[in-house]
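Structure provided below as structure tokens; questions to follow.
Just one protein chain is left out here, and the rest sit where they should.
Chain lettering (A, B and C) follows the sequence in which the chains are written, and residue indices restart at 1 in each chain.
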Amino acid sequence: MVNSLGVVFGITTFGESHGEALGVVVDGVPAGLNIDEKYIQAQMDRRKPGKTALTTKRKENDIVHIYSGVFEGISTGTPIGMVIYNENQKSKDYDNIKDIFRPGHADMTYMAKYDHRDYRGGGRSSARETACRVAGGAIAKMILNRLDIEIQSGVSQIGDIKATNIDYSYADKSEIRSLDKDIEPSQIELIKETMRQKDSIGAVVKIKVRNCPVGLGEPIYHKLDGKLFEALGGLNAVKSVSIGAGADVGSMTGSQNNDSITADGFATNHSGGILGGISNGDDIDIEVCFKPTPSISKPQQTIDRHGESVLCEITGRHDPCVGIRGSIVCEAMVALVLVDMLLLNTTSKMANISKVYGTTQK
Amino acid sequence: MVNSLGVVFGITTFGESHGEALGVVVDGVPAGLNIDEKYIQAQMDRRKPGKTALTTKRKENDIVHIYSGVFEGISTGTPIGMVIYNENQKSKDYDNIKDIFRPGHADMTYMAKYDHRDYRGGGRSSARETACRVAGGAIAKMILNRLDIEIQSGVSQIGDIKATNIDYSYADKSEIRSLDKDIEPSQIELIKETMRQKDSIGAVVKIKVRNCPVGLGEPIYHKLDGKLFEALGGLNAVKSVSIGAGADVGSMTGSQNNDSITADGFATNHSGGILGGISNGDDIDIEVCFKPTPSISKPQQTIDRHGESVLCEITGRHDPCVGIRGSIVCEAMVALVLVDMLLLNTTSKMANISKVYGTTQK
Amino acid sequence: MVNSLGVVFGITTFGESHGEALGVVVDGVPAGLNIDEKYIQAQMDRRKPGKTALTTKRKENDIVHIYSGVFEGISTGTPIGMVIYNENQKSKDYDNIKDIFRPGHADMTYMAKYDHRDYRGGGRSSARETACRVAGGAIAKMILNRLDIEIQSGVSQIGDIKATNIDYSYADKSEIRSLDKDIEPSQIELIKETMRQKDSIGAVVKIKVRNCPVGLGEPIYHKLDGKLFEALGGLNAVKSVSIGAGADVGSMTGSQNNDSITADGFATNHSGGILGGISNGDDIDIEVCFKPTPSISKPQQTIDRHGESVLCEITGRHDPCVGIRGSIVCEAMVALVLVDMLLLNTTSKMANISKVYGTTQK
Partner (left out) sequence: MVNSLGVVFGITTFGESHGEALGVVVDGVPAGLNIDEKYIQAQMDRRKPGKTALTTKRKENDIVHIYSGVFEGISTGTPIGMVIYNENQKSKDYDNIKDIFRPGHADMTYMAKYDHRDYRGGGRSSARETACRVAGGAIAKMILNRLDIEIQSGVSQIGDIKATNIDYSYADKSEIRSLDKDIEPSQIELIKETMRQKDSIGAVVKIKVRNCPVGLGEPIYHKLDGKLFEALGGLNAVKSVSIGAGADVGSMTGSQNNDSITADGFATNHSGGILGGISNGDDIDIEVCFKPTPSISKPQQTIDRHGESVLCEITGRHDPCVGIRGSIVCEAMVALVLVDMLLLNTTSKMANISKVYGTTQK
């Protein structure tokens, strides 16, 4: 159904920004996985709002309640249902915009599609829903961890300020998940200036997957790259997704772009670790461009639900740069896609079937 | 299943580059649609190889045989099965590369995943399969035509040469589907030079959808943009997909990027016609970057299936710039996604259910 | 994914018998539906245990908490997440059987498949999960109610005692959901005798759908009958499902079985309201056979997880006749299937597309 992600492994979510709770059902988790609740909570904490002055002030503890699928700390193979209660809804904040279509938001399109909407905090269209993705992604990461597959992410660009030396190990130490320690101070300054201007700013996020097995991806309508494009391109605020050399390929020649193959592996990695929709064992390199948070307190021209022109001034608590916390969500999405592909790939050849069912091959 | 695209409307395909035939099953076509076989063939002709000296010399007439789902020229609501016979397979061309992994190709990953592959012309990984997508897309376009929804595409960039004035109406007149008549000659010259160098060149394709109804897209795991990212990002050679302002959003502020709303519509269209994963009625603007064709006749370093280093010289008939014919495939993919979304959206609200079933609403 | 039911409308559930909570996500509910929480609770109450001495003594209030998808009492078109907390888990009851495979239960197969299981009350395999189906089915019924489509059910047979005069209006008044007031006393007596014998008894349930529109069902791999067979045949304890004349067709001739068609409709209804997988407007008649509850307190021969023979005496609180409460679950399943088919059918013909999008048909 259209509210789920994945084929044999994936998530179904529910919940709105200002409802009582959000939830996620993770289906297809193999039995026998140690479910470390602290690890899940740690992933939630990486995304949660209110940690620094440079993200939204909305405080949410984002405590994950696991209601099923785990027994004595180990997955049972049945659906893992998790619920996250909303704690800090201030619905009143939204009274002044309930009849207004905020520019850059889904207010107008939800109204057109459904004729009825929960306007508080954007309802279902709120980035708050991504808490569910991170909870589900944490389960996926635990599976990937078992296979030593690692996913890292960070912010390479904020506004015009771009990283020059990418260091994935630095992001978790940075208040803004910056990938470049030297550039970070000017990126932080740009965010602060943006906040003073009552504005917001765009960002570019990079994600890297290390140690991905060869063979993941189901050509040709569930390619690994196709599904990554969807999973990341379907995130709020994302307007561009690239893999490997990305947009640069448009101006390259074949002899420049093709990655030569040597006995030791690929000489370059313009492919970003994916050939023909299937992982080739090299690092998977992805770049995602986030638009600036549409909620800004600068006055903006818009219309109300009756089509009348109005001036819109958004109060409330918003991220000045949605890409920062977005990078954690990107990791979760990549993890969810990879596990689905990992499980789908187990049946790619008869030799694997034999490994599982142990039969004598005729 | 993983070899299909779409939820209530879509395609399932089969076939390899050098097999006897390719085929596509189009499911979910509403009954009562006039199926104009000439229109389908015209769409096929737009993509087919061998038309100019600037694309592959492989000659394929790509005649579509409709075997089901149409009776007396009108769709019956049952699956439309179409078969395209391969006419011009020269399997011999591939004898010299059957044990070699061509750089930039899926040879290596298919072998790793399946341990057995049809190496002739890349087998299933060949762009030849896109003929099926265009045939299916032609059916989708006939539905869109009924609603006056129009899709156009063309090439905006070849190598470093970029269009400055985009004119979608020109592409169908251009040998290279250029969107800019003034820039076209230098783009053509670049292709010719590339061919002389036994090399290939990348390209950027633009797609525009006009008159798309408001409300298409199923948040939040089957968003319109998410599915477009997948459909286009899953095409051979595509390494980057952008919607609206695309990668530029990374360096914009919210006040720059947000599209003000007036009584007459949006003042700008940075969103590319999609907000919150749902069409907003404005033009849908997409940009897709194609890598240069990996098959080049310049010698390249690679390995064979035994891991031994070899020099690879690809003969055969290849497009110097795969993005040109790729733009037609992009149109097909967009059409397929749009029709699925159009049909899914019919049940977004109870008022629509009443329109169809004509009941008195209590 | 395999833990969901439905294509454009349906449910995804989570939860075990003795976990903290169960939950259901209902996807595809059109916006604009009045969500009457009392109606949902009333449906839950029809199924809930502990109401009479003739069903299990486990007391569960089965209060449904709606956490999303509804705003100001009206559906928003987004996923409806509902959670039901378990109140009366007595996990201790199961200590004595945690290493034993109860005959007729899923204990052995879950262990074989997953190597790890929540043995308390059968875990995920417990009929307790059907509470989620009834909650989801209540949403479906609200949609059907809008179209005056009615689903009724009851018990026609308990053990050897069969109803002779079927009266669907009586079932809701009967403690055992009997369809025949005259036969009911002897059916009740049989249940009591069964309980005295520390045994359980099988039952046959009948379901009738009235006023179903013509045209529901998507041939030929999502037929209305095929999906009803699945939805009902996939219920715990169900071993046989029949539609219309059911098993009797095996001994009929074509001239007996074919339903003649007159200007006033079908002369008979051996088809059970479905022809070629599509509803024909006549009543949909279904019969479902439930096996006796496998949990009985009579001693039974079985093995433990080490393969050793043991005698198994099941204590705890079990229905003597699972078919009784099962009939309510059958209604829910039929409702879920019908709404999915209702929504899918909106796009069966171009004329419907026009009704929704209001375009001039060329």
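Simple rule for what comes next: a contact is a pair of C-beta atoms (placed from the backbone, for glycine too) under 8 Å apart; a residue touches a chain by one contact, two chains touch by 3 or more.
Bear in mind that the values here come from a model prediction, so they are computed numbers and not experimental data.
Within the full complex, the chain left out of the display contacts the shown chains A, B, C.
Considering C:G73, C:P185, C:G276 or C:G358, the position touching the chain not shown turns out to be C:G276 (whole complex). Although one chain is not drawn, the whole complex shows that of C:N61, C:S186 or C:N258 it is C:N258 that touches it.
Checked against the hidden chain, the listed residues A:G28, A:G81 or A:G159 yield one contact partner: A:G28.
Contacts to the hidden chain, counted on chain A, fall at residues 7-9, 28, 30-33, 77-78, 143, 145-148, 213, 219, 342-353, 355-357, 359, 361-362. Chain C residues in contact with the hidden partner, per the touch definition given at the top, are 2-5, 7, 13, 101, 103-106, 108-110, 112-116, 122, 124-125, 129, 157, 159-160, 194, 197, 199-204, 214-215, 217-223, 225-234, 236, 238-263, 267, 270-272, 274-281, 289-296, 298, 300-303, 307-309, 323, 344-345, 348-349, 351. With the whole complex as reference, residues 1-4, 6-10, 12-16, 19-23, 25, 27-28, 31-32, 65, 67-69, 71, 74-81, 83, 113-118, 123-124 of chain B touch the missing chain.
Going forward, only the chains that are shown with their structure count from here on.
Ranked by the number of C-beta pairs in contact, the top chain pair here is A-B.
Taken over every residue number at the interface, the positions common to chain B and chain C amount to over half, indicating a same-residue contact. The most distant chain from chain C is B, comparing centres defined as mean Cα coordinates.
Centres computed as Cα averages put chain A at a distance of 37 Å from chain C. Work out the mean CA point of chain A and of chain B, and you get 25 Å between them. For chain C, the set of residues that touch two or more other chains comprises 7-9, 28, 31-32, 77-78.
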